[in-house]
Each structure stands twice: as structure tokens, then as C-alpha cells.
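This is the structure I have questions about; it appears just below.
Shown here: the complex without one of its protein chains, the others still in place.
First chain written, first letter: the chains are A, B, C and D, and each begins at residue 1.
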Amino acid sequence: MEDNVLLEVRNLKKHYEISQGIFKKSLIVRAVDDISFNVLKGETFALVGESGCGKSTTGKTILRLTDPTDGQVVFDGDDIANLPYNEMRSLRKRMQMIFQDPYASLNPKKTVQQILMEPLRVHKQFDAKDRHQKILNILDIVGLSEEHLERYPHEFSGGQRQRIGIAKAVILQPDFIVADEPVSALDVSVQSQVINLMLDLQKEFGLTYLFISHDLSVIEHMTDRVAVMYLGEIVEVAETEELFANPKHPYTQALISAVPISHPAEERERIILEGDVPSPVNPPPGCSFHTRCPFAMEVCRESAPQPTTFADGHTANCHLYTKKEEETKHVIINS
Amino acid sequence: MSDAILEIKDLQIQFKSGKETVQPIRGVDFTLKKGETLGVVGESGSGKSVTSLAIMGLLPDKTSEIISGEILFNGKDLSKLKENQYRKIRGNEISMIFQEPMTSLNPVFTIGEQLSEPLRQHKKMPKKEINAAIIAVLKQVGIARAEQIINEYPHQLSGGMRQRVMISLALLCQPDLMIADEPTTALDVTIQAQILKLMKDIKKKNDMSLLLITHDLGVVAEMCDRVVVMYAGEIVEVAEINELFNNPLHPYTKGLINSLPSKNTRKNRLYSISGQVPKPNEITKGCVFANRCPVAFSKCFEETPPVFGTGSHISKCWLQDPNEGEVS
Amino acid sequence: MASSLPESGQVLTNVVKPKRKSKTSTFFSNLSRSWSGMLGFLIITLLIVISLVGPWITPFDPLYAEFSKKLLPPMTEGHLLGTDQLGRDIFSRILIGARVSVIIGVATVLIAGLFGTIIGIISGFFRGWLDVVLMRIVDVQLSFPFILLVLVINAIIGAGLKNIIISLAIGGWVIFARVIRSEVLALREKEFITSCVATGVSRFEILIKHIVPNLFTPIIILASLQIGTYVIAEASVSFLGFGVQPPTPAWGNMLSEGKDYILSSWWLITFPGLAIVITALGVNLFGDWLRDTLDPELKGE
Amino acid sequence: EGTSSQDTESDGTTDGSEDTKDSIVIGFESDAVTLIANNDVNYTTDAQIRNIYDPLIERDGNTGEFVPALAEKWENIDELTWRLKLKEGITFHNGAEFNAESAKFSIDYILDEANQSYYRSRWANVEQVEVLSPYEVEITTSEPFPSLIQRIADDLLIMEPGYVNEVGTEQAAKEPVGTGAYKFVEWSRDNYLKLEAFEDYYKETPEIKNLEFRYIPEFSSRMSAFLSGEIDLFKNIPVDSVEEIKNAENSKVEEVSSSRINYLALNTFHDGPMQDEKVREAINYAVNVDELLESILNGFGTKMTGPLSKINSGYTETEDYGHDSEKAVELLKEAGYDPESLELTLDTPNGRYPMDSHIAQGIASQLQKIGVTVNVQVNEWGNHLEKIQNREMQDMYILGWGPAFDAQSTIENLFTEVAPYSSFYNEEIEEKIYKTNALFNQEERLAGYAEIQRDLVDKAAWVPLWQQADLYAVRENLEFNPRVDEKMQGYYMSWE
Partner (left out) sequence: MLDFVIKRFLQVILVVFLALTVVFFMIRLSGDPTTLFLPPDAPREQIEEYRELLGFNRPLYVQYGDFMINAVQGDFGESLRSHEDALQIVLDRFPATFQLAISALIISLSIAIPLGVLSAYKRNTVFDKIGVGLTVVGQAVPSFWLGLILIYFFAAQFKMLPYGGGGSLVHMILPTITLAAYSVARFTRFTRSAMLDVMRKDYIRTAKSSGVPTRRLIMRYALRNSLIPIITLVALDLGVLLGGAVITEVVFSWPGIGRLLMQSLMNRDFPIVLAGVFIIALTYAVINFIADVLYAYVNPQIRVK
């Protein structure tokens, strides 16, 4: 399995400092706080969690779009986190990103042609003629055509823009793509088109995705493995089917149970969590979830749980499983 | 039809911007019965919000115009009301919850000040009673620290809390009809589950009718008794909730349901509707969905379909035309 | 390759196909919809035309003093707007004065705009201590009334066309630096910039190819709004005797020279004053229109 | 004893009743800088405080001749010694007595560096002041100082030593005490200065009981104030407004030929055509002074033909160049200049002298007529002066000089090498100037200055323009005789 790993994230931390003026100590936002996971070649690895839990920050830090506070990001053997700026630039040919907002992620002053030409130019791929051919090629793949080349982003609909964004990401034929909520801004009917495109591209080019989303049904549909984040930490990692069938962490359980039903006849037992996600500025001590956890125990308030591993790389950070006897009790309650 | 609390008949709304006019609502008909939850689903831009604002009489008065149709509330046509008559209904008999809890509360007034407004306007209560009433309603929507919260400002609350405040604002005068325009879209799933449950409970307790606007079929499935499906400013299908999911008639509804990831085999291509929603100015003759419809035939491009169907399940599709033999 | 993606052709059926108008024609069709924008545009055009062809269309030599004809009221002896205390034709002088106003407005906006923009870009893009220092300077300067600053500088460095431009520019660059900096800051956070970084575009190229082009709109809007301020400021400073000096016919010093005649020969200050008002009005109307059409967000600055 | 003052003294006097008006408001373009005497060299300050302080010697309002004021008589003992006999029985506003000590104190005030009096620059030659008797002082100078009397008349005002020593100069500068016709009442900076008649004035109690100066920098505001009756008198009407004031009801214009002269300097310090005598002559021919005077100044001014005006004690008649364009062109060509390609610079202040920048533009037009291009450069006054003093002027500039009552101070300060104000310098002439200055014999002196005047005209040292006309807007029924020395003495005014 080891040789299969494309990306390895080890103890990654990203803390933002919010200045409060000269006289106050600045606030530290623990956007990502010590997370580790592996992404295997060719798989779709999902990050799921509530708003503000640090999904995007993780994605951006992995691509070195912001510098990590601490930890390592090993991509195909290179530690990205410590790579010099210029080497990192050339490595970007192999790792790309798809953004959430199709309206904001394209420069309004550039034509499609210019947008797609840029990656080729920057990484000195092909000569002038071949570049044009390559652009036409990729446009065709994402479902646009030559007549769109001279148009500006505002002349397209949301779905089409997302296609342009995807085209820009795959034109260099990268190995790895971070897709940060690529479909959550899109309408249902267009969302499925884009998901299909991503699936097709993965097949076509053998892509590896880090797929960030808060939409559990999309994650269930298209990803291979899932990491669940809560307040800057990963609380559970498992293969997708395993996770949905057999969630271990109380938060995962609540999350899955909160998804609206897909047919009116469906009956579902709900775990309704109390309250809101705490602020990452001063996360609660101990297990960060204990403030909302229906099973919170004394120990949860005091110490942070270590990951417990179950079968097939399924791990969860929860005190329920660090004490064997309690584990059985609660799993029964919640499954 | 006496049990209808809200009846909308052939509503058409036009917007003017500069010299151009667009007509995003081109014939909306539906009925909301007393005590029921009616869902309105449709993609972005299909006219859900405009319809709900029209019911509340909150369309911008200079640039918009109801060019035809009636909005009957308890038999009274709201669209003909004068502003100060309308005012007596808003927040009193009909109230509304908006999509964005972040921007829908005034940042420079305390929660208490904002919540006292409907009571001041409609109930002429003394100050003390107002406060007591507010606290009671806030407790009802599950806010424990109600006494403190009335002195706080919106930015001090989280998104979920704010949406609860919005709901209590809508509840204060115990309206007969509540309109909720995508009340949970901006919220996280766990919070969404809280709010949906709350709304269900409250609706039951207060014996209200609820018009729930959303683009999420899951929310509809969870909450509604009946569903209206809108597409590009028109209603394409109306049905009982189970009927809609079990036996959708309009190809658009079918497409929507089928493209839900959960309806598709894992890791396979999803069912999808090609193309995208036409902009209001691109709509010409024929069925509005014809250009995306996988089963469209020539008639669809020529003539606008009327409403077909009997009883509670109706749809606007030539395929439902009893005179049309061929069904693909 | 494309064959594996059966849907690709179909997606296009609904593509918006707007008639692609040229930029100028959209500009004019937008303009024609707003009478105030149109009026502003006409005034500006007229002003520019006058300042270009002024010397050839003046009915009299604007500098020639015909002593026997001094202080003629308007519409006498062929002097449309009368003559001044030296018998010079006021209409001709106003026509030539337009050039000074245009030069001052444009030159100041170019200098202040260029300098302010560069500072704003440096500050906003590179941040760090440089930003802190530059913005403190901007703060400091903003804590001093503009007109007074211009006046003090002009009094110190001396009067004259060149110096008034310099002092207006020194007084004016900060606004540009402020606005441009905040624009750059906002742009930096835009996803399309992040997207460029993700592509591997170098910082320099991001700045030149992606940030700068997106600054044109705010710069143009701001510049058009500032010109009016400069024209009025120049007139004020000239009025106080510091600005453009006679005999150069500038509206401000025409007013300054004519102010002693206000009670006896009203036309001496009325017409140059009106010229200033109309110019400032035109520039403001046009600037407002530009702002409203190009960037509804920039209101209020 | 006072003859008429006693009966009017009542509470009502300050306001002035409708019928017998006894107060006057004078509009002034700017405030006095300070109210202490002998410090600020400035017309506005001096004109105002002269109502509070008296000089030892004053000038006759019509002729400019020296007449006794606090001094009874003065004599020249030798080249370095002067003796003044003072009047007796004169009191200051505070009751103190005026005597030789006060005179000595006032001169010493100028001489004491600590007081930073700007007058000291002209008094540097005064070595000491000695009190010979209670009413007699003797002034010794370090070198011959023939213009000492002029200095005494123009600069020196008498302060009360007791008062100044008691309250200090700072306070004395705010609430002055003198022997003048008016006592200080109130001073609001940049707003007004209010004075009231000094009952015990040594001449006679002034008829005008209340004298107020009001500061109005803008002419048009001043004019409005005058027309609406808020002020009764102001100086320096622009020539183009004279008619209007004449026509306004209850108003009149008073005019006097001032001692101040205006000229066009031809700069020989600057390396350029002006160093050539022919060119200077050509300019003299080309400039039509009569036309300028008539058309720009509306005739308000008295044409000059040489360095001195008629009012000057050393005046001698010199020949007028007259206006002759052809001759001008000829001379230029002789000097080797093609008028068409000659380009000259003409600097002018703006608003310092009547119509100054307009005159400059007028001169430019006139030279234009013979083909010479003239670039008029208008300077802010401070810059103009600095440019002259730093000798940075180019070809020509406009300047005024005054008061120009006597030959020596005018000629010495204008036409020697150290004095930049005409920017003309000729070694021979300078020699003559110094020689003449040192003469003590009145006749010889006059003859010497007459010769210098003719030489200067011969060499076309400058283009003499005119004596300024001082124009005053005056209430119709106000008795007011404008003075050649520009002073505005409430004492000499009265309502009819």
C-alpha cells in the first residue's frame, strides 16, 4: 500500500493570526490543527465537515497556496511544505485546483483562450501551434467549443464557467487535483453534469482527487475514502461505503443522520446536535466535539482522544472507543 | 375549495430595468390548503422568491409590476391592496422567513428591538407584555438564553441562532400562513436538521399553513404535504408528495429526481439533464423545457402546453395530453 | 478522445449568444440611456475640443490688450461676453482658459493617479512593513485639509502652471493610493488570483497580467471624479493669488483679476465662474455615470 | 483748554448720534502687525498707530516738507551731531509727561537689538542719544547721516518709557500709550481697532471722537462695506472703480499725487540686451507711458520723465524720451538686435501697485507692436522682492519706490551697485552719487543730484513711469484731505 501513496499529510497545522492592534495580543485561529492522512494514487479522497471546520484551508495548504504553520505535505516524495518557491512553481504542473465559486475564480478581464493558455505558457508546454490545438482539445472534452475561445467569463452560465475552471485545471494533465466544493454553487441539474465530467476525466487521465464538500450525498456517490473534519481536526477516516454504513464517531453519526431523506416514505432516526460549532479561535479543551456530543463523558472534557483503528484503515478519534467496554454499548445504540 | 388559505391564479410578473423588461413569472397557479405544508421546488432563477415576495407585497414598487393574476388570501385579493392595508397583513396574518439569516437582521438594533416591531404594529401591547411575549416565543424556538439575547446584536449570534430569531419574528403574531424562502440553504446540515425539526414542530403546534420554498428535493421530501415544481417562471407540475416521488409526470421533475446522487449507482455517471435553465429573455414559444427535454417532439417547440391531469396531480407537458397517442 | 464524453456537444444548445457589440457602441448605448451622463460627456467633449482648437477659433487675440475697449459689457462691439479691464475679449480668454483647465485637470490626474496607483499597488500587493509605512504617510496626509495643503505647497514652491500641477498632485495622490490599495487587497483575495498561484504563475506576472488590468475600472472612475476637484482647487488657489499667474488666461486668475470689478462689471467674474461650474459639473456628471455603470460598489468614496 | 469737547462728553458719545456724527470707520486691507511703535516697517501698521503715537517731526500733508510735531526745532551741529528741541507741556494718554527721556527711550528702543526692531537697519549709523536737558536731545552718528531728519520723521514715534517699562513690551504692543490724538480702546485681531479721541491732545481735541479701523482684505468687500455705509473711508480704489464711487450717493473720491513712484527697471545686472544702452533707450522710446497712464490708470498718476518726481526735494527737470516706435526699432537694429526675434522677460508683482500686472501686460502689448516678444511673469510679492534682492531678475521688472521725498535716499538706494532696486549700475554715476551724498552744502548737493538725474536719463537707466495717485473713497460730508505721505490721521478729519 505504501508505494501507492501519492500524497501524505503529516501533522499539518495552519494557524491564522488575526491582528487586534498594537496593544492586544492577536487572536490565533486554529483553522487546521494537526491533521494527518494519505491520499492514494487514482483515488478520490473526500474531506467533509461543517462550514468553517478547515476544509478549504487544508486544500490550500496542501497546494502551498498558503504556507503551513507546521507539518509536512509529501507529494510523490517531495516535501512541499519546505520546497523553495520556484521549485514549487514547477511542481504545480502536477497538482491543480478546482474552485468553488465559478464566478470568482476566473479573471473577468481575460478571454477563455487567455485563461487556458496561461498554464501552458507558464509551464512552457508545447509550441504555439500545439498549444492552440491543446486548448481546442480540452474545450471539447469539457463540452465547450472553438467559438467560445474569444468570450469573456461573464458571457457564460455558472455551469459553463465551472467547466472552464475544470479545463484550466486539467489542461496540464496533472496527477492530482484539489476540488474545493466544485459543485455546491451549482444547481441540481447542472451539478450532475459537472460531477459526470469529473468522473469522466478521472477515468480518462487517471486523476487523483482531493474532493472537498459538505454535501454527503455527493460524497457518498463519487468518493473512495472520506475524512470527516470537525473544528480543524480530522475525527474519522474510512472508506466511503464503510463510513456511511458504519459511522463510528458520534459527530459522523449525527452528520449522516442529518442528511435529508431522499424519498418521503423514508424513515430515519435523527441525531439532532445541540448548539453550534464553537469558534476555532478558542476551541474547547479535550475533545473538541464534547460541547455538542450526546455521549460526552468526563474524560472528553479533559483530554483529546487518540485515533482508534478499526478494520481496513477505518480510524476514529473518540474516547468511546478508547475504553473497550463502552464501545460496544454505544455502537449498539447508534447503528 | 373553501379550505384554501392561499390561492394564486395565473400570476404574471414583469420587471423593468432601464428600457428592457423581463418577465420572470409567466403564469403561476397553485393553492395552499389550510394547515398544509406546500413545497415549492425549482432551480435558481425559476421564480420562487419573486412569487413569495409577490404574496407578501414586497416586490420593489418602482421596477416591478404584476401584469395579471390574483393572489387570494382567505378569499381576499392581495394584489389589489393598498400599501397601508397590506401592512396590516404582513407579519400578522402572513409572515415570512428569509434565506439569509446573516443579512436579514438589522445590525444596529438589538434582537429585542427588532422582535418587538410586529407586536407594536399589530397588537398594540404595552411594553412589558411585549417583552414577555418575545421571550416566550424565543424559548419556543429553542433559545435558552432568551432574556439575554434580546439585548444582544445580531452579529453576536451564530447563523443557526439568527435563523431561530427570524423564525420567532415570523411567529410572534401567530400568523395563519408562514412563508419560508429557503430557510436552511445557508446553514450546515446539522443545523439544517435542527431548524427543519423546529419548523415542523411549530407548524403543528400553531396550526399554521406553511409555504416552504427550496431547491432541495430532500427538504421537500422531509417536510411537505404537497409540492409545486417550478421551472423558468412557470409551474410544470403539482402533486402530493408521495405521488411526486413515485410517479413524476413532467420530464423535468423526473430529471431532477433522477439526478439525485442517491438515485444513482455509486461511482457511476449520474443521470443528468443537459443544458441549463434559459434566462427570462431567451424564452420563446413552445414548452419552456423543450430544449433540454430528452423526449421533446416537434409540438413541444411549437405550442405551450396547457395544464393536464386530474385531481391533485397535474403537469404541463404535452406527453400528458390525453389526445396525444404516442408516449415514448 | 472526445468520444468518451457523449454529452459534450449537447451542452452547447443553450449557450447564450449575445450579439457581440463593440466596446464603443456599448459605451454609447449605455450613455444614451442616462441624460446626465450624456450631458457630462458632451460638456467634456466640448471642453476637450475647445482646448485643442482654442487658438484657432478665438474671435480675438486673448492676450491682446485693446485699452480703448476696456470693460465693455457683453454683446458690444462683437465681444460676446464683453471685455476685461485691459480690453481683452473675455470669450476668447475663456476659450483659451479651457486649455489650462484641461491641462491642469488631466496632468494632475495623470501624475497623482500614476504615483498614487503605484504606491497603492506596492502597498496592497507586497504588504509588510512597506505597506505600514506608506499607509501611515497616507493617513498623515489625509489628516490635513486638501485645499489648505495645496495652498501651502503652492505658496512655498511658488506660483505658476507647473507648480500648481505639482502641488495639486502632491495633494491628490493619497486618494488614489488609498483606493487602489484597497482594490488590490480585495483583488488579492479573489479566487482567480489564487487560481493563478495554483497554476504556477509568477508573482510578477500575477501583478502585471491579472491585478493591474482589473484596476483600470476603479482608476478611471476615481480619476474622472477627481478631475472636477482639481479644476475647482486650481481656481481657488489662483483666486488667492498663488496659482496660475496672468497673463496666462486661466479661469481662476481671470476671476482673481476680475474680482475687484464685481460691483461695476459683473461679467468679469460671472463668465469664468460659470465656465468652472459647467466644467466641474460636466466632469462630475460623467464621473457619476461612469461609477454607476462600471462599478456600483464604489459608491460613496 | 479744550474749546468744544467738554459739552459733548456724555455716555452717548461712543455711539454717535444721528445728526452730529462724531465717529468714523476706516476700511483697511490688513491689520496692524503690532501696536507697539518703532518696530514693524509697514505702511498698514504705521498708518494706524500714527493716530496713537506722535512723531517728533512730521511731514506737511500737502508738500511733504518737514514740520515740527513733538519737536519744536532741530539743527545740525556738525556732520555727526544733531540737536532737537522738544515741545513742553505735552502729556501721554496715561498722564505721564513727554520729555527728552521719552525721545531718547524711543530711539534707544529702535537701537536695542533685543527689541528686534526692523527699523534698526536704517538707524545703524546712530551712535548715541543724549539728553541734554529735559526738553533737549542730541543725536550722534558714527558717520555723516544727512537723512537723519527723514528717518526721524518717517520712522520714529514716541513711546511712554514709564508705561513700557512697567507693563513690558508685550503688553505695550497690545495696549499702546502715546501722545497721539487718539487713545487706544480695543483691538480685535484681523477684525477691528477702536480708538477714541484724546481729550488732552496737545494740539486740540480731535473732532472725530471715535476712530475705528476695520480690516477687509478683499477690495470688493471693502467697496460693498463702503457702499452700504459700514465704512466711511478707504484708500486704494482701483482706478476702474473711481467712477462708480463718484456716482454712488453720499460718496466722493479724493485724489493726491503720492510720493511713491513706479518704474520699469531695465536690469543691467543680468547678462542680456539690457546691458546695452541702445536697447535701454529703445525700450524708453517704445513704451508709451501716456497711453498706459490714460488707458490703464484712467489718468490717475503723474507722469515722470526722470528718476525723481516733482514732489521730490531734489527734483530737476529732465528731457522726456517720448514715444517713437520707429526710433526704437532703429536703435535696436543699431544695437544688433532684430526686434522680431528679440524676446524679453518682464516680471511684475500682482496687486502691490495700482494695476501693476496690468501695466506689465500693457507694456508687453506695446513692445509687441515693434515686434519684440515680451513674456510677462507675475510674481507673488515676496518672491518678486526676493528675486530682485538675489539678483535673479531677468530683463525687466516693475517696481515702485516710496516715500521718495528726498533725492539722496531715492538715488542712493536705487542706482548704486549695492542697491538692487533699479538693477542699473554705472561706475561713473555711482562715484558721483557718493560724492554728492557727502556734500553738506545744500546748493552743491542739489546741483550734484541734478547732474546725476540728467546722466541717468542719458544712460536710459530705467523707464520712469509715474507718481502713483492715491485714491480714496470718502463719505460725501467727510472733511478729508489726502496726504502725500499716505497717512490717515483722524485728527485732520471732520464731519461737515
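Just so we're on the same page, contacts are C-beta pairs under 8 Å (C-beta built on N, C-alpha and C of every residue); 3 or more make two chains touch, one makes a residue touch a chain.
None of these values were measured; they are calculated from a predicted model.
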item: Given C:Pro59, C:Gly78 or C:Pro145, the one touching the chain that is not displayed; value: C:Pro145
item: Residue in contact with the excluded chain [from B:Ile134, B:Met166, B:Leu244 or B:Leu260]; value: B:Met166
item: Hidden-chain contact residue, picked from the options B:Phe98, B:Phe245 or B:Phe289; value: B:Phe98
item: Contact partner of the left-out chain, one of C:Leu71, C:Ile103, C:Ile220 or C:Leu240; value: C:Leu240
item: Interface with the unshown chain - residue positions in subunit D; value: 30, 33-34, 39-42, 113, 116, 118-122, 124, 169-170, 173, 188-192, 214-218, 220-225, 227-228, 230, 380-383, 385-386, 389, 401, 409, 412-413, 418-419, 421
item: Interface with the unshown chain - residue positions in subunit C; value: 36, 136-137, 139-140, 143-149, 151-153, 155-158, 228, 232, 235-236, 239-240, 255, 259, 262-263, 266, 269, 273, 276-281, 284-285, 288, 299-300
item: Missing-partner contacts on subunit B, residue numbers; value: 56, 58, 62, 83-84, 87-92, 95-96, 98, 100, 103-110, 114, 117-118, 121-122, 153, 155-156, 166, 169, 172
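Everything below uses one rule, namely that only the chains that are shown with their structure count from here on.
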item: Joint neighbours of subunit C and subunit B, given as chain labels; value: A
item: Pair of chains joined by the greatest number of C-beta pairs in contact; value: A-B
item: Intercentroid distance (Cα basis), subunit C paired with subunit A, Å; value: 48
item: Centre-to-centre distance between subunit D and subunit B (centres being mean Cα positions), rounded to whole Å; value: 90
item: Subunit C: positions in contact with at least two other chains; value: 7, 10-11, 14, 16
item: For subunit B, residues that touch 2 or more chains besides their own; value: 272, 274, 276, 292
item: Subunit B contact footprint on subunit A (complex, rising order); value: 50-51, 157-160, 187-193, 195-196, 199-200, 214, 216-218, 220-222, 240-241, 254-255, 257-266, 270, 272-273, 276-277
item: Subunit A-facing residues of subunit C, complex; value: 1-2, 4-5, 7-12, 14-16, 18, 190-192, 194-202, 205, 210, 213-214
item: Residues of subunit A touching subunit C in the complex; value: 60, 63, 65, 89-90, 92-93, 96-97, 99-101, 104-110, 118-119, 122-123, 137, 140-145, 148, 155-157, 160, 163, 165, 168, 193, 196-197, 200, 203-204
